[in-house]
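Of the protein chains in this complex, one is absent; all others appear in place.
== chain A ==
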Amino acid sequence: MKIREDSATKWFRLLAYTVVLAGSLACILPFILILSASFSSNESILQEGYGFIPPKFSLEGYEIIFRVPGDVLRAYGVTTFATIAGTAVGLLLMTMAGYVLQRRDFKYRNLFSFLIYFTTLFGGGLVPYYMLITNYMKFTDSMYALIWPSLMSPFLIILMRSFINSAIPDEVVESAKIDGANDFTIYYRVVLPLAIPGLATVGLFLALHYWNDWFSSALFINDAAKYQLQFYLYNIINTSMFVNSIGAGAGVVLSEGIPSESMKMAMAIVVTGPILLLYPFIQRYFVKGLTIGAVKG
């Protein structure tokens, strides 16, 4: 009896290690591919194709980028600004909303929650939204077009509400009230300090969204100097695909010539670098956010 169980366990463990390892490889290999290509010489890519080990180690891709770094730095600046400003404003508004919506003595909290949630079920669609932003708000080619669309989301507000609800017992709010604090003071002095882990999680979700956003640029930005970082990368990849396919053309992206294969991959690394470097430190906040979001529905 004992022996049979052990052998089953052994097989199960073997299966578990195999599947998990295979899955992990599948998740990481594509990044290795990009990394390897970014450190290859363009010539070796053209001759031998992409591979997991650089056929001929070279920094020429990075050299091309950093010889004329103006464009990529500007795109970095645009995305960084949008990320910081959007996350700061979004967090301020969403913490207030989350706090109010979980206050039991606020009678209409369920109605307001539903009005926010309803927007995930029904909407006007892309064209009316496009017209709102471009024609009525006049956000075309401005930073507002990059910040406004992602400022708040029902998912994050609900997540914030659950966080505050579980982090701050009703009695704490009650006793602050008895001490004569008004609702804003309670939020500012009591709720915010206690909700910092929640703030970190929601803030990181929001910041990641801003950092990875390319769609706002695609829709609302015509001036290449105001492209977000991701859209800048998108254009380099696709411009060169286009240039390659017509087999001609020079000075499309850089005055130096057609973006080479190694330069494109180096650009991909430069763009994704910050996320990959920060990832080990920030991922636990996301895990926590998902856990709380799923438990509370």
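By definition in this document, a residue touches a chain if its C-beta (ideal position, glycine included) is under 8 Å from a C-beta of that chain, and two chains touch if they have at least 3 such contacts; residues count from 1.
Convention: contacts and distances are computed from a predicted model.
Student: Looking at what's absent rather than what's present, what does UniProt name the missing chain, "Allophanate hydrolase", "CobQ/CobB/MinD/ParA nucleotide binding domain-containing protein", "Phenylalanine--tRNA ligase alpha subunit" or "ABC transporter permease subunit"?
Tutor: For the chain not displayed, UniProt's protein name is "ABC transporter permease subunit".
Student: Any idea which of A:68, A:132 or A:196 touches the chain not displayed?
Tutor: That would be A:132, which touches the missing chain.
Student: Contact with the hidden chain only, please: which chain A residues?
Tutor: 1, 4-5, 8-9, 11-13, 15-17, 19-21, 23-24, 26-28, 30-31, 33-34, 37, 45-46, 48-51, 93-94, 96-97, 99-101, 103, 105-108, 112, 114-117, 119-132, 135, 148-149, 151-152, 157, 182-184, 187, 208, 211-215, 218-219, 230-231, 233-234, 237-238, 241, 261, 264-265, 268, 271-272, 275-276, 279-280, 283, 286-287, 290-291, 293-295, 297
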